[in-house]
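Have a look at this one before I ask anything.
Heads up, one of the protein chains got dropped from this complex, but the rest are sitting where they should.
To keep things simple, chains are lettered A and B as they appear, and every chain counts its residues starting from 1.
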Amino acid sequence: MSQETIEQTQTIQDDSLAAGMEVRNLSAYYGDFQAVKDITMPIERGKVTALIGPSGCGKSTFIRCLNRLHELTRGARVSGQAFLEDQDIYASNVDPVQVRRVIGMVFQKPNPFPMMSIYDNVIAGIKLNNARKSRGELDQIVEHSLRGAALWDEVKDKLDHSGASLSGGQQQRLCIARTIAVEPEVILMDEPCSALDPIATFKIEELIAELKERYTIALVTHNMQQAARVSDFTAFLLSGEERYGRLVEYGPTQQIFTNPQDEQTEAYITGKFG
Amino acid sequence: MVSRYEELYAAAITGKMDRRQVLKRAFALGLTIPAISALLAACEDDDSDDSEAAAEPDSDDSSDDAEEMVEEDDNEDEEGEDDLDDPDEVESDLDVEQADAFLEDDGWEYEGDDRIEGPYDGESDTLNGAGATFPAVLYSRWFHEYEQVTGVRVNYQSIGSGGGIASISDGTVDFGATDGPMNDEQLENASGGNIFHIPVAMGAVVPTYNIPDLDIAEPLRFTAETLAGIYLGEITEWNDPALVEDNPQLEDIDQSILVVHRSDGSGTTFIWVDYLAAVSEEWAENVGVGTSVNWPTGIGGNGNEGVAGEVVQNTYSIGYVELIYALQNDLGVGEVRNQAGNFILPSTSSVTAAAAAFADSIDPQLRDRIVNAPGEDSFPISGFTWLLAYENMDDEEKGIALTRMLWWCVTDAQRWNSGLGYARVPEEIVDLAKELIQDIKVDGEPIFPGE
Partner (left out) sequence: MQQSAPVRGSSRIRLDVDAAGRGDRIFEGATKAGAIAILALLAIIILLLLFESRNIFGHQGIGQFLFTTTWDPVFREFGVFAFIYGTVISSVIGLLLATPVAVGAAIYIVEYAPRWLRSPVSFTVELLAAIPSIIYGLWAVFILGPVMRFHIEPFLQTWFGPIPIVGNLFEGTPIGRDILTAGVILAIMILPTIMAISREVIMQVPDTQRDGMHALGATKWEMIQGAVIPYARAGIAGAAILGLARALGETMAVTMVIGNASTSITGSLFEPGYTMASAIANQFREADSQVYLSAIIAIALVLLVIAMIVNILARILIYSLVGKQSNSSRIG
């Protein structure tokens, strides 16, 4: 991340509004297989953008491109551009590690680090940033992040327990806490509730609503109601005959769910396929 | 190696060395059999040049002769199997195991008229034995021959002296074999009563060393004092004055001595430390005698191969091995000063001489050790290897078969000893052994039926 961007992000943080993204002509491949083709869409700053589409259409692939995680898969590659504010994260001079520090991600399956305590899980990202923080500062960050992830009250007395000792829903919120502990600009969420029961799901949804105050969020979901409830914008992806996923329709959530422009979108949200 | 060989070849062809000298050097160098054959051929060549020069002016022919000679030897090698049936051919049978034959096989034959012949009525047709590994090569030859002579099949398992003693003690075999005599405790523990020790062959343990700077043809000379000093860890440098006194060539060898000993228990070690204890009070008191001891210094190698290997591998080392191993491994073999004050190069005849020197004083049970023997020509680090048999047996057939077999071993069978690198038991000792054999009893009656 260049000096410029750091300054920029700081100004934005000061404004307490995160940076947005702009994806242009993004294609993703697994070896010879093209999983996603030519997607162009924005991820609006400070908003929740939902990504929906039938299984296998490339949602996960696409969202993993947004923090350059996709390229870590053996044989995988990406073409196109994705701007964080005015910086193309795929520009040749950009270090993907820095990209991931400002664009965090929460995964479908809760993945706390089992060998670390809850406390250490939260500060795992901070430690990577080489920041020398006092114990007091760290304590503050842990509490702040866990509160931010609506988990503080449940775990404050057992911070030294293993991250794996929590329930699935708690684990997922711990993952959110660890993501927000590093103060990213954007949080990517790939079906964060799919492994959770309705109550835990509800808590996460509430949390997302709170988080968008300060972070830009992209959310993959299979749950139409969820998309409708929490997102401001929705993108519908589909892989047709061609086998690769493409963007069929993008717009404000309201519009996509009430007045879709594309008949495939309509068919999908009304449950006709997928 | 190659250059030494070439030197030797030159010496042979020019007649500077006679056949016997060439052989001695060749063995000391550890040359391969084909190489030795070629050297011998060269000697032969030389002889024929002398005697046939007038008759055969064409010199090409004589070199053809040499080639033919080598070929002949090869052929006989291939026919080795057949040779086994005819002991007289041993001499021409070139084989690593029998390398020593050229040196020492003097065509000795047993001259007594009490030869064992067979088959014999009333004797068991099989005998089972187990024990020492050192004489195993000799025994397998013997027992092969013995079956031809008498039809009695002798099975021998070379499981080690300790195992041989244990087996005869529990009575699981008809006879045992050992390189070190049974001690009093072991004799007491034997289930079947008193056990006789019948000496059937002799071996020598020789100091071997690796000092690349020295000329191998000029062996180092050791004394009781220097060997004990080295193995006690008191002499640690090759240019120690005590060593230099007898070996001026060590003057400039400013290197510490790497001492190598056996790591496994063995009769070889027994004879070696028996000698050291006989000549050094300090050794006798602090280390003592056994098949394995608490070594004051040095590193251990497993088996003769292990010790020889360590010595070859490590320059400025000294070790001790069976005579035959030293001959087979391009190792320098040291001379050792005997009681009479002569430095003796180990050989099968100097070993036999050592035992003969003891003939008058030896305990009639023949369990005595014979290190540090008196006598002008005795090699002082020599020892017997024994067959073990119960004084009182209960099976008459086995008794007859065993006593006949033992008798044969100390008489007729001795002719194979030197050919295979083992020293013969001197006749004085054989006479004592015969008395023991005649004393083996079944139901209180001596069982040996005579020839």
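Everything that follows uses one rule, which is that contacts are C-beta pairs under 8 Å (C-beta built on N, C-alpha and C of every residue); 3 or more make two chains touch, one makes a residue touch a chain.
Please read these numbers as outputs of a predicted model, since none were measured by experiment.
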Can you list the shown chains that the hidden chain touches?
A, B
Touching the absent chain when the full complex is considered, from A:19, A:35, A:51 or A:69:
A:69
Of A:94, A:124, A:159 or A:267, which one is in contact with the hidden chain?
A:124
Cross-chain touch to the chain not pictured, restricted to B:127, B:152, B:165 or B:413, is B:165
Option from B:241, B:288 or B:446 whose C-beta touches the chain left out
B:288
For subunit B, residues in touch with the removed chain:
159-163, 165, 180, 183, 185-186, 189, 256, 258, 261, 263-266, 287-302, 306, 309-310, 313-314
For subunit A, which residues lie in contact with the unshown chain of the complex?
67, 69, 72, 74, 97-98, 100-102, 104-105, 107, 109, 111-117, 124-125, 127-129, 161-165, 175, 178-179, 182
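Keep in mind that, in the parts below, only the chains that are shown with their structure count from here on.
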Distance from the mean Cα position of subunit B to that of subunit A, given in whole angstrom
86
